[in-house]
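Every protein chain except one is present and positioned as in the full complex.
Our next item is chain A:
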Amino acid sequence: MSDVCIVGIGIHKFGRTDGLSGLDQGVHAVREAMADAGIDWPQVQFAYGSSDAAGNPDTMVDRLGLTGVQFINVRNGCAAGGSALFSAQMAIKSGEFDLGLAVGFDKHPRGAFNALPAEYNLPDWYGEVGQMVTTQFFAAKIMRYMSLFGISQKSLGLVAEKAFRNAVHAPHAWRRQPVALEEILEAPLVSDPYTKYMFCSPAEGGVALILASEKKARELGKPLIRLKAATMRTRPPHSFEVFAPSVDVVADDTRPRPTASRIASADAFTASGIGPGDIDVAQLQDTEAGAEIMHMAENGFCADGEQEQWLAEGRTEIGGALPVNTDGGCLACGEPIGASGLRQVYENVVQLRGDGGGRQVPGDPRTAYSHVYGAPGVSAVTILER
């Protein structure tokens, strides 16, 4: 099987861009990625595109050129972008193609996501009583985790503070002003224990990645950023997920529940032959501050409860032992669902190329990890190596 390399990256700034559709932002990202790879649209042999609320991605062929290219649309909750990338790398690994595109974009209305019960095979009453709200799950998950493992609300604040501080140096981020820890902690609660700075917001943006076989990457003369693993998993038994009217009772409930993230992560480490201790930089799904904390453990980087000390010591800062969410993550970039997982990989490529500017991880990083999680229990992980 061929190694898969990422040879081109492009992004449309996240946040709010009035006057540009989600699709426009996706097309912008594709053009930037093609320019970065030094290729033209007719060379692209296939594409996987993800969008949750901004229309079918394949309609962008109208803008990019009617080459007859194979173009498959992907919807997979918040893991849609990761799923598009997973599918794209499989197409190259199989030997069927040697140059293709993974693109994601979105444009969500302001305010919380507005999911409808039927979309998740839930009865209408579940929405009528006000439980079709993603933030409730995320808050309830961290609330239990905090009670089990002694994570403080201050640690939630430290994660958010880091996100906004890192984003100052990320041109594609949305919220690029530092926010003081006290302001974060004293802001109005949205869903206890989270204040308004501790949740990301639905947003807009587009990301495109050009993938190539190793042979093709060498032809293009690009530095070899290898996709050593890309995994996508659904939830295991007894997990606790978004939009869950009920959860299984288990015999020993003093440990965290199994999750799709845990198995996607373990499989990625196995597939790549790279361990958590070998990772130089990580982008972990941080749709809320506690998610970053729980995902540090779910992805094998620390034991449950150690996060309190890690954060106090600044180990996930850009200059720390494991920099996490170097562009501010979802907290600072917002979450355009279709694009969000691909943004993490974009940021990792920037870091591995040494192009991070003010947010560049020092020490010439060679390995990078990304993790995305979505409803109702889907997770996608990638490991890159230079």
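In this text, contacts are C-beta pairs under 8 Å (C-beta built on N, C-alpha and C of every residue); 3 or more make two chains touch, one makes a residue touch a chain; residues count from 1.
Operating definition for what follows: contacts and distances are computed from a predicted model.
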Not-shown chain resolves in UniProt (candidates "Carbohydrate ABC transporter membrane protein 2 (CUT1 family)", "ChsH2 C-terminal OB-fold domain-containing protein", "Anti-sigma factor antagonist" or "Molybdopterin synthase sulfur carrier subunit") to "ChsH2 C-terminal OB-fold domain-containing protein"
For a quick check of understanding: of A:127, A:157, A:329 or A:365, which residue touches the chain that isn't displayed? A:127
Provide the residue numbers of chain A that touch the chain removed from this figure. 111-112, 114, 116-117, 123-133, 135-136, 139-141, 143-144, 147, 188-193, 244-249, 253
